[in-house]
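The next block holds one structure in the form of structure tokens; read it before the comments.
Missing here is one protein chain; the remaining ones are kept as they sit in the complex.
The letters A, B, C, D and E name the chains in turn, as written, and every chain counts its residues from 1.
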Amino acid sequence: MDKSVFLEDLDAFAYREALASGEAIVLIPVGSLEQHGPHLPLGTDTILSSRFAEGVARRLDALVAQPIAYGYKSQQKSGGGNHLSGTTSLDGATLTGMARNLVKSFLNQGVRHVVFVNGHFENYQFLYEGIDLALEELGLKPGADQSVLLLSYWDFVSQDTLTKVYPDGFPGWDIEHGGVLETSLMLHLEPARVAMDRLVDGPAAVLPRFDRLPVVPERTPATGCLSSAAGSSAAKGELLYGQVVDDLAADLAEELLREPEDATAP
Amino acid sequence: MDKSVFLEDLDAFAYREALASGEAIVLIPVGSLEQHGPHLPLGTDTILSSRFAEGVARRLDALVAQPIAYGYKSQQKSGGGNHLSGTTSLDGATLTGMARNLVKSFLNQGVRHVVFVNGHFENYQFLYEGIDLALEELGLKPGADQSVLLLSYWDFVSQDTLTKVYPDGFPGWDIEHGGVLETSLMLHLEPARVAMDRLVDGPAAVLPRFDRLPVVPERTPATGCLSSAAGSSAAKGELLYGQVVDDLAADLAEELLREPEDATAP
Amino acid sequence: MDKSVFLEDLDAFAYREALASGEAIVLIPVGSLEQHGPHLPLGTDTILSSRFAEGVARRLDALVAQPIAYGYKSQQKSGGGNHLSGTTSLDGATLTGMARNLVKSFLNQGVRHVVFVNGHFENYQFLYEGIDLALEELGLKPGADQSVLLLSYWDFVSQDTLTKVYPDGFPGWDIEHGGVLETSLMLHLEPARVAMDRLVDGPAAVLPRFDRLPVVPERTPATGCLSSAAGSSAAKGELLYGQVVDDLAADLAEELLREPEDATAP
Amino acid sequence: MDKSVFLEDLDAFAYREALASGEAIVLIPVGSLEQHGPHLPLGTDTILSSRFAEGVARRLDALVAQPIAYGYKSQQKSGGGNHLSGTTSLDGATLTGMARNLVKSFLNQGVRHVVFVNGHFENYQFLYEGIDLALEELGLKPGADQSVLLLSYWDFVSQDTLTKVYPDGFPGWDIEHGGVLETSLMLHLEPARVAMDRLVDGPAAVLPRFDRLPVVPERTPATGCLSSAAGSSAAKGELLYGQVVDDLAADLAEELLREPEDATAP
Amino acid sequence: MDKSVFLEDLDAFAYREALASGEAIVLIPVGSLEQHGPHLPLGTDTILSSRFAEGVARRLDALVAQPIAYGYKSQQKSGGGNHLSGTTSLDGATLTGMARNLVKSFLNQGVRHVVFVNGHFENYQFLYEGIDLALEELGLKPGADQSVLLLSYWDFVSQDTLTKVYPDGFPGWDIEHGGVLETSLMLHLEPARVAMDRLVDGPAAVLPRFDRLPVVPERTPATGCLSSAAGSSAAKGELLYGQVVDDLAADLAEELLREPEDATAP
Partner (left out) sequence: MDKSVFLEDLDAFAYREALASGEAIVLIPVGSLEQHGPHLPLGTDTILSSRFAEGVARRLDALVAQPIAYGYKSQQKSGGGNHLSGTTSLDGATLTGMARNLVKSFLNQGVRHVVFVNGHFENYQFLYEGIDLALEELGLKPGADQSVLLLSYWDFVSQDTLTKVYPDGFPGWDIEHGGVLETSLMLHLEPARVAMDRLVDGPAAVLPRFDRLPVVPERTPATGCLSSAAGSSAAKGELLYGQVVDDLAADLAEELLREPEDATAP
């Protein structure tokens, strides 16, 4: 079991050996339990962020912690909305508390770098806040040896990949919810968890440029998806996964494995 | 004074007359006190969101509340970073608390619709959370008569305007901090508060695709701006302001002043 | 613009010059959005605390931050009560959070002294708590170089001034809400925002010596004012404003601009 | 034991009989554990508020709950300051939480009226906030059958009593900390807990009109008292206690025992 | 009065003498206001924890602070349930806040060891959390000079005593609520507050092995007691009290009064 990259599989003594180098990196996947249409499972965001974290960890000899499996409230403009059954959400204070506690716990144990790998759009700012509060409590300031990184995996999809995945033009990240990107990735990584026969095609949702609360349920398509997954394929998923893991691992290696004195180059 | 759109200028009895129609709309500008380079004042975000709110209010016969003049922590990727003097920020819980309290207070008084007009990128999710918590406490659900809208004014800049304002190509919203958009708007609206002679030109900042905390201060340009304001003009500001106020007022009128039964159209 | 005392008008580089001396003083006005009868605007407390802060800042070469424009819940014994439309209030945690965040932000930037200038009775204890929590987090203890002061402007009205402003006897600070003091100050400072023709005369409210919740609305006079503003004048306002700014500026200069070793004298 | 007014002495079945009338009144004393000079015990505020509550409860056939025995942070202007050993304080959130929890718990059990009897100046606003939050959660609005009252016992000292207790003029409530009022009351009610031989005479403290934090310790007299207790006597204490209990019981009877339809008279 | 072990009776100067040794121990009793059947008073838990603290304090020359007189919500499996009138409870955050504030306040004053003496089962984890948060804020780590202990008095009842008190077999701590242990202790320590004639005999409650919320009220016996108090006696109470005070005092003396270098032995 000592070859696992998953923290839950390690025993405490094997983990302490990893810490002993002073260079341990822990990646924390963050997802959601959220409706993703009739063809994708509720756990899609958690599954994908975990798989990206796993891929990167193998490249960097890093560890993957248990995911934060529930995310911030789904918003109508990016996830269809929190009113849809299947979407099971945390409020901002709790998600912030999760991030704050995990950062403090891991850095206090001697982890050098913690990296949050986000897979649910709405989480980002609350994770940021949790990290910032933790660092303030720990007294870590610019120049510190330890650090925390926060990223969403889709920000590492290259323009070239986008063009290949969306030959008819990319509809925008905001409505990529249960669409071609997520579906292709799932077809590549977890085909048994995708039901392509249940996929419903249709035009992309057109939502106002504001958020309205309480939501107007009718504005979300009946599928719960904001853009169609038609055109998804395992091949596209393989391309996406491979390119993102490559770039993400390269960027993190450049950022975290270089000598500290070089840390200021972008 | 009874013609003022600003709530702080109204007396309680005049305000109650506005409420009596059952159709009162209150706009709340949200900004920040944040460094905006050597040529723009610290209050830029609050000034601009207030001016947009004022412009829209005059069209809709709505009221403008006192702005939330301090914003969430400036992030390096969108505002240069919270470590820069002049940037004076709130944590997530406090900003969420502000939004939650104001929503509850205004809706309890009988305001029909509250509209947050955001002018500082980092605020958005915390305002959303405050609104959502307030509506939960008030027991307002889909179909309710009262509503809260949340928007950032730059989401209403049209593609056409963008092309005119950035003839060499739009660098992206994320690095529009103290750049051509904000500077042009200030030149149009508050020319006495802009010091174009202090403007420093230079290439746009290139920041990693992740957030790193603690920040690496050297990654923010010395000016604190992420893109150059060279090429700003009052004429561009006038174009931006006019187009956004037009579209924003039109969208809000369509959304809020129509009969309730039509509320589901996008 | 570089002569402005208002922080929102300064650019970040001008602000940093002010900080460079190590002696910068920032005053934060704190007010409310609260009904003040038919003759005074809802923003009266914020307007007045801002004007007092401005007056003092000019004497001390200090800076004035954006006001905290919303205050703690209006209490029936001091402000008529929170049930009155126009009164838009924060709960204790949010107001405390505002004060805590601003103190931490300003002191971390290198401001030497922060001074809260309060203009709404109910705010005081929650501001105090925010300041105390901030100093605990910052680790500032007696003898520290930096400090925070908290005051309500009416505590600087002299006995002599009171006698002149209330020739028939002072009714007490607790029922000075929309009364002679506030109205006279507004007539002097913001005459266009006062509607003396709407003023309603009448006896002072007689309220129980306890607070009762839920309030008994009938105990607040229909005007929302606890004492009559009849007898207000711009001349009285000028006297009040001048005397308070004189004394406040003198006390702050004595407290904050002397050598640290003298700081213990009252 | 069934004649005790103290809730802690009642068994649950006797208590339920008291509730069965629908008219039960519970008084909650609130004090502090705070230095009170060399002659008074640390528990003075809790002892006095408990004794006032007991006296009133006997008149009204009400019950007295266990006191909130720790109070909000002692402030230099009213209690000498929180830096003095012996002063053991709660932050605002915890004191607010205590009040909120007790109000909810008692009103949910069917208590008709809860009355907080405060004996420590700094507590007041945080108790108010706790009460207000509880009533909001319970959905109690003006006109409700149940209510909560909040008072400080010294607000019921009459002008006539003051003149007798302070024949040379009343120094003001703000510096009545370990002074003639508290000492006289303790001499009357708990003489064994007063050490008059340890009393230190001296002039009243002269404190600035602002609060400064961190405090300047030298501004508090060495005794910790802000005014001298010289001139205290059990006779004055008897006068104070008798008059306050009389008036307090009368006001509460008038407010709480009348028919509901009369509740609006002051 | 200077011989009292109760902090509320000491004056600040006498207290400071106790602190001057650097070895002061403060015990804080924690109880509840909770129904304890028809024969025991609502304050039973607070009374008993206070009496245990007092007994131990006399042995160790320690001090007893005012009790935390309200406890965490009564759970059906251990206290009958929070739905029973007479049970007046705090939520977790407030009880945690009480413990956190008291630990910080006492340790900052120079108390060497704080000992919480718990008398209400449900309190334990929330007290633990409050202590842990306080120590984190104070920066106290293993090896620190100051410490906090947390215990429930019944964990010090010896097997031998149990056998004598329950000759027919001990029913288990979870259903000891208003049963033989508490009743015997009250008969020994506070006989006037026990009404043995009101005692209702009956079989012990049989509750599920899970907690169900909302509770099923019928599962709690009508008495509110989970086991019968029949067989209680003052003699058993004397045995219990004497043995526990002996062992508790011995353990604390061993733990706290030895030289620090020995502190690691169990």
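Here is the rule we use: a residue touches a chain if its C-beta (ideal position, glycine included) is under 8 Å from a C-beta of that chain, and two chains touch if they have at least 3 such contacts.
Predicted model only: the values in this text are computed from it and were never measured.
Taking every chain of the complex into account, the absent chain touches A, E.
Residue A:His36 is the one among A:His36, A:Arg219 or A:Lys236 that touches the chain not shown. Remark: the omitted chain is touched by one listed residue; of E:Ile131, E:Leu189, E:Ala229 or E:Ala249 this is E:Ile131. Residue-level contact of subunit A with the missing chain is found at 1, 6-13, 15-16, 19, 33, 35-43, 46-47, 65-67, 69-70, 84-91, 93-94, 97-98, 100-102, 105-106, 109-110, 192-193, 195, 198, 224. Counting the whole complex, the residues of subunit E in touch with the unshown chain are 72-73, 75, 82-83, 91-93, 96, 115, 122, 124-126, 128-129, 131-133, 135, 140-144, 147-151, 155-156, 206-219, 251, 255, 263-264, 266.
Everything that follows uses one rule, which is that only the chains that are shown with their structure count from here on.
Removal of subunit C in thought splits the touching network of the remaining chains into A, B | D, E. Looking at which positions face the partner, subunit C and subunit D present mostly the same ones, since more than half of the interface numbers are shared. Each chain gets a centre from the mean of its Cα atoms; the one farthest from the centre of subunit B is E.
Taking each chain's centre as the average of its CA atoms, subunit A and subunit D sit 54 Å apart.
Among all residues of subunit C, those that touch two or more other chains are 91, 93. In terms of inter-chain touching, the protein chains here are arranged end to end in an open line.
Two chains count as a pair here when they touch; such pairs are A-B, B-C, C-D, D-E.
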